[in-house]
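Got a structure here, written out as structure tokens. Questions coming.
Shown here: the complex without one of its protein chains, the others still in place.
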Amino acid sequence: MEQLLRSLIDSDIFVYTVMAALPLLWILPYALFAVWLERKVSAHMQDRLGPMRVGGWHGWAQTIADILKLIQKEDIVPAAADKRLHFLAPFIVFVGSYAAYAAIPFSSAFIGSGINIGLFYIIAVSALVTVGILMAGWSSNNKWSLFGAMRSAAQIVSYEIPSTLALLTVVMLAGTLNLQEINRLQAGGLTNWFIFRKFPFVAIAFVISFVASLAETNRTPFDIPEAESELVAGYHTEYSGMKFALFFLAEYANMFAVSAISATLFLGGWRSPLKKLMSGPVWGAFWFISKGMFFVFVQMWLRWTLPRLRVDQLMYVSWKVLTPWAFACIFGVGLWMVL
Amino acid sequence: MTPQEISDKLKAKFGDDILEVKIEGVIQPFVKISPGRIGDAAVFLRDDPDLQFDYLMCLSGVDYTKGILGVVYHIFSMPKRHTVILKAEVPADKPEIPSVTFVWPSANWHEREAYDLIGIVFKDHPDLRRILLPDDYPGHPLRKDFKVPEFYQGMKVPYD
Amino acid sequence: MLKYFTDIFRSVWSVLIGMKVTFRHLFTPAVTIQYPDVKLKLPERARNRLYVNMDDCIGCFQCDMACPVDCFKIETVKGLPTEDLGMTSTGQKKRLWVPVFDIDIAKCCYCGLCVYPCPTECIKMTDVYEFSETNRHHLIYNYATMTPAEAAEVRRRAAEHEKEQAAKKAAAATAVKKTPPGSPPVPPAPGSSAPPAPGAPTPPTEPPRA
Partner (left out) sequence: MIETQTAPIKTSTGRVLRPEEMVLNMGPQHPSTHGVLRLELVVDGEIVVDVIPHIGYLHRCFEKHAEHMTNYQQVIPYCDRMDYLASMNMDWAYALAVEKLLGLQVPDRVEYIRVIMAELQRIASHLIALGTYGLDVGAFTPFLFCFRDREGILDLFENTCGARLLYNYIWVGGLSHDLPSGFIDKARAFCRYFRPNIKELNDLLTYNEIFIKRTANVGVLPAEAAIAYGCSGPMLRGSGVDWDLRRDDPYSIYKKFQWQPQIGRGEMGTTGDCWDRYMVRVREMEQSLDIIEQALGGIPPGDVQSAVPRRIRPNAGDVYVRSESPRGEIGFYVISDGSATPYRVKARSPAFVNLSVCPEICKGYMIADVVAIVGSIDIVLGEVDR
């Protein structure tokens, strides 16, 4: 991808801006589709129909209508709010989840920047979301938002540990942090994916990393920062118009980023499950997106099934359940590799 | 125990403070007691081994006009499954009556409502505030002689 | 220690059961309907908007008395004996003009208490429920079928008739003082009996449901 662009115009600035903007090409349509999908999935799970009227068949244009509405909505900033922080917070939250796309390999041909510490970079940069949420909570000058922000800070930070440990098991197996490399190691069809090697441990690590990723994107059963029934809407109560849309976009982008990482590490990112069949660069992108979308669907499925945990139970699950089991998996994989 | 036995026990204990006992001629027999002794009567009713009135069903304030306000206690006993109805009358110009919240905590809100709507003051009630109406509402609406104020906080009250 | 493991197992198991239930509902048909395009047929006894058939109304105020929120404003004028006010469908002779019959449907609580006491069954609750208005005063329905001019004319005649009666009574009373009782009363002046031209019906008239 980089050679292709350099052959067009040979200036660094042009190439790198285009490379940085390429994931946007995927995130924006994906977000439009994901919001619509969530509303339809939740509707049909609850014996409803969901959006049916905007744009013909099953209301496909509903999200576009929403975006247009949000764009022209008045952007209300609370009088006593800390103006600068209030303005900056949504952008930092979006940057936090968008920056992760730099190191995610969409297919064998396309990767933002194939740095050799890809996974480490992704985990580090997605912690930026916490800063954004804290800024949003504090600057809204609203007790409820402050509660939401405090809870989400505690939640995201304490769930990074089990998620990192779970990903560590795969890194031990793969021996490298470079996601493109990890993908190459999982060649040769379904049986060669990491999830099936060293059977029980990596599978448990997969479940732990998926549950921890739920907490990181504030999705049910860990959607405590924006608990509708307690904190009204948590940290983004005082946001409206385009800033609220940005929060929404950031949440869906984060959802896909997290499921993309799980797919890449455990289920052979752009590797096709059928050995040699359908495994070109374009097919790679297809497989990668379908795995990602499957995990996004599972996150939605959980959202419309489970109630919400309380904050102290959330901490209990993170420290007392997920972290010890993650250590056990690392220990198991390590022992298995040594023997 | 039948209402007759209950009222006899009460008469034995409180003597002439029991102003009137009506068993026949009314749908539900009641005992009228002088307002000063309500507190002791409540303690007696709850603690007496064969009365055990532990469940205050309903405490209602009534305006009997001609300057008399009344409080009616409907009390029930869970273990014994029997009921007693106590009535007490207080003059409208000095509507003071001891509170029974320390005997039956359920009376707390009932008394606050009686104070709020009828204006009966319950002495040593934990926090006697208006419960249903705004704190600065003029007067007590359930009194028979209550005139709806023309304006409340600048808003016209009766509208066509 | 055992409790720790059973806790985890039970959590995972109950989460999976819950997911099974919602997944099964992904394929069950939806129960909701698309309202403006598809409208539910209300049952026969549905109680929504009031409808008064003014031809049968004899101005007896039964509905006004039965209404708990008194949203009726009815005015009746005594018809002169010479005037012919027409018959109700149930065969009673109408003796009162009803120039004003207003119902404030915004105040109405749709309890239906006014329907039962009506002797001529002329007030009924239809199943029309889409009658929202932008201005609250439009919700005051006036069902009277008499134009204001006619109403004024009827009131004038009734008042005039009233004065005559009063004058006659006064005259008769003074006559009794001057002459002994038993002298015949003066015959009533003949009222001009112009039959009331039916005015344009202002209220929404529904054909009574079959």
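So that you can tell them apart, the chains are marked A, B and C in the order they are listed, and the count of residues begins at 1 in each.
Just so we're on the same page, a residue touches a chain if its C-beta (ideal position, glycine included) is under 8 Å from a C-beta of that chain, and two chains touch if they have at least 3 such contacts.
Here the structure is a predicted model, which is why all the values come from computation and not from measurement.
Contacts of the undisplayed chain with the visible chains, over the whole complex, involve A, B, C.
Among A:119, A:208 or A:309, the one in contact with the hidden chain is A:309. In the complete complex, the hidden chain is touched by one of A:48, A:184, A:197 or A:275, namely A:48. Shown as candidates are B:1, B:72 or B:121; the residue that touches the absent chain is B:72.
Across the interface with the omitted chain, subunit A contributes residues 42, 45-48, 143, 147, 220-221, 223-224, 227-230, 232, 303-313.
In the full complex, subunit B touches the omitted chain through residues 26-28, 54-58, 60, 62-63, 72, 74, 78, 81, 85, 104-106, 108-110, 117, 127, 129-134, 141-142. Considering the complete assembly, subunit C touches the hidden chain via residues 7, 10-11, 13-15, 17-18, 20-22, 25, 31, 42-47, 65-68, 109-113, 116, 125.
The rule we apply is simple: only the chains that are shown with their structure count from here on.
Identification of common neighbours of subunit A and subunit C yields an empty set. Chain centres here are Cα averages; for subunit A and subunit C they lie 61 Å apart.
Centroids of subunit A and subunit B (each the mean of its C-alpha atoms) stand 62 Å apart. None of the residues of subunit C touches two or more other chains. Contact of a single residue of subunit A with at least two other chains is seen at no position. Every residue of subunit C that touches subunit A in the complex is listed here, in rising order: 4, 8, 15, 18-19, 21-23, 25-32, 34. Interface of subunit A with subunit C (complex): residues 41, 43-49, 52-53, 301-302, 304-306, 320-321.
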